[in-house]
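A protein chain is absent from this complex, but the other protein chains hold their places.
As written, the chains take the letters A and B, and residue 1 is the first residue of each chain.
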Amino acid sequence: MLSITNIHASIEGKQILNGINLSIQAGEIHAIMGPNGSGKSTLAAVLAGREQYEVTEGAVTFLQKDLLEMSPEDRAREGVFLAFQYPVEIPGVSTTNFIKAAVNEKRKYRGEEPLDAVSFMKLMKEKMAMLRIDQSLLSRSINEGFSGGEKKRNEIFQMAMLEPKLMILDEMDSGLDIDALRIVANGINKLRNENNAILIITHYQRLLDYLQPDFVHVLYNGRIVRSGTKELAMELEENGYDFIKEEANLITAE
Amino acid sequence: MMNLSDFKDHFEQLQTENPESPIAQIRLEGFHAFDKAGLPTKRNEEWKYTDIGKLFNNEYRFVADISDSSLTSTDVDAIRLPGHLEANEIVFVNGRFMPVLSKFRSPQGQLTVLPLEDAARGIYKEMVREHLGCSSAYIKDGIHALNTSFINGGVFIYIPKEQELNHPLYIYHISDARQYNILSQPRSLIYIERNTKVQLVETFSTIGTSECFTNQVMEVVVHNNAVVEYYKIQNETANASQVSTTHIRQTGRSYVHAVTVTLNGGMIRNNMNVVMEAAGNEAHLFGLYILNGHTHLDNHTLVDNVKPNCFSNELYKGILDNETIGVFNGKIMVRPDAQKTNAYQTNKNILLSDDATINTKPQLEIFADDVKCSHGCTVGQLDENALFYLRARGIPKSDAQELLLKAFALDILDQIKPELLRGYIEQLITERLSVNKK
Partner (left out) sequence: MKQELNTLEETVSGDYKYGFVTDIETDVIPRGLNEEVIRMLSEKKNEPSWMLDWRLKAYRHWLTMEEPKWPNVNYPEIDYQDISYYAAPKNKGKLKGLDEVDPELLRTFEKLGISLNEQKRLSGVAVDVVVDSISVATSFKKQLADIGIIFCSISEAIQKHPELVRKYMGSIVPATDNFFAALNSAVFTDGSFCYIPKGVRCPMELSTYFRINTGNSGQFERTLIIAEEGSYVSYLEGCTAPQRDENQLHAAVVELIAMRKAEIKYSTVQNWYPGDHNGKGGIYNFVTKRGLCLGDYSRISWTQVETGSAITWKYPSVILKGDHSVGEFYSVALTNHYQQADTGTKMIHLGKNTKSRIVAKGISAGYSQNSYRGLVRAGKNAAGARNYSQCDSLLLSDHCGAHTFPYIEVKNATSVVEHEATTSKIGEDQLFYCKQRGIDAETAVALIVNGFAKEVMNQLPMEFAIEAKKLLAVSLEGSVG
């Protein structure tokens, strides 16, 4: 589904990613772990098409299309969804209206008629019930005054409404207490199926207890330095990132 | 009553007596500007709420007439501020710098203080030529031009690079109004080099009961990596009025922290300008005014963001009683180049009397898009709930009120960093608020 080949990227002239290779198939869950500043969030931003980041080398194909050639909105319409680490507040724009605009843009892109108010409400009700989202959240301005947990649940709700193929979860667990984390993780589990894939970006292992990744990759200095199964995550949890850093530095030194 | 021809006579006399003065040309430009602008009236937007012209209904003696004041060091002792034993003290009498009354405690090489005329002749002459009068581009009214027209006996203060002054600079503006109505027009230029740290304290006092009007201008140039604290203390008598201008140019990336405290006086106008001429500047401006009687206070502030990435925060708070009039006019300018400006401003007022007036006009003028600016102002009373809460705990209403007013003043008070000075102001405020108690 997604194939990342030798991606290099920089921001304001500063090189962050130094050649990342990664391949994700439908139905898989991949986790990218790494210490702060290793380039995890940059990878998410590059995949979503944030303009500040410049891709200096490499290629990304998504469902046989050149992802890097696409505008951010077209990537979204093709099925790339980024759950933001810090979801953005837009005062005065209700969550419902926002999601409606997004859903209909996607339909338009596919040559479908926009959903009428009744069908849209029906779809919303369905997803709300599935994720146990409260109506009151949806009538408020998007993300404005939301608690950390509410913001993350709102991201999951949008994900449910847009039914993306690739879900990139950027530090989904940051700022969540254990109950909120469980709710969010349950939501994500309900959305996974054999046709979509999930890329989890996280510093800590705790979200992985709930999401059970098929593969775990460790990112350090803009490169994947280790790949493995979820046991690798356990190992990192126990020993911290230091041994990875040492290993990586040794290799660089040679 | 003074009229324009009086000023002209005085001006010509001053120029004739000092034909060789290096300041003569700038004075002349000042007088042309004065001649053109005249005295401001309430039709002038910057003077809308302050009828400064009425101060000129009095007849004043010009400094030139009585440059030899009989004030002695002992007279000055009565008005020294706490902490003076550790401070460099610069004394102006009737607008003229008096070296004999001044005291310098910083070692040679940390601080240079010279009469402005001398500085304009010697090794600092380029600095004086370049920076003296730079505030005129910002303040174009006749009052400001009047000061420039009569620059005479001003002071030049120089802080060399890499110097952290352990001794603050206290600047006293004393009017000797024992015999005559006095118009004093002190002028100072302070040049602060890079990597320095300095505390400036400016205060105003009047001796005697005749009317006096101080029209003072201070220009400050601040270079890279300098940290400047500036305190203006105004606790005068009702016969003393003033226009006090502090024009700070942050020409290098630097830090300015300024606090203006006004407790007493006749008609007072403060112009507090900070011009951010380098990227990454930071300025914090604070003001506290607690007024009673008939004091009229007009605080004008300007933060002009010329270059990008500057930060400014401004908080002015006031308590007005009796028949006082308060004016706050705070302007934030953001020029087209000043992207990523963060500028905040708040003005809060409490009116204790139906005869008091507050006119407040915060102002944002923004010509760049990537900015975050806000201003807010409030006019109101003490929080009734808080008042009730205290009374419910058995505190009498008047004490509760005093407590809350003091709490209102506290966040400005906390910005006065020198301890002795803060303690002194706190004591003045406490006394004032217990008088205000109803």
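The rule is short, and it goes like this: a residue touches a chain if its C-beta (ideal position, glycine included) is under 8 Å from a C-beta of that chain, and two chains touch if they have at least 3 such contacts.
Remember, it's a predicted structure, so these values are computed and weren't measured experimentally.
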Would you indicate which residue among B:Cys134, B:Ala279 or B:Cys377 is in contact with the undisplayed chain? B:Cys377
Out of B:Gln15, B:Asn58 or B:Ser353, the sole contact with the unshown chain comes from B:Ser353
Those residues of subunit A that touch the unshown chain are 48-52, 71-73, 75-77, 81-82, 84, 87-93, 97-99, 101-102, 105-106, 109, 141, 158, 162
Going by the touch rule given at the top, which residues of subunit B touch the chain that is not shown? 45, 336, 339, 349, 351-354, 356-381
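One rule holds in what follows: only the chains that are shown with their structure count from here on.
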Approximately how many whole Å separate the CA-defined centres of subunit A and subunit B? 55
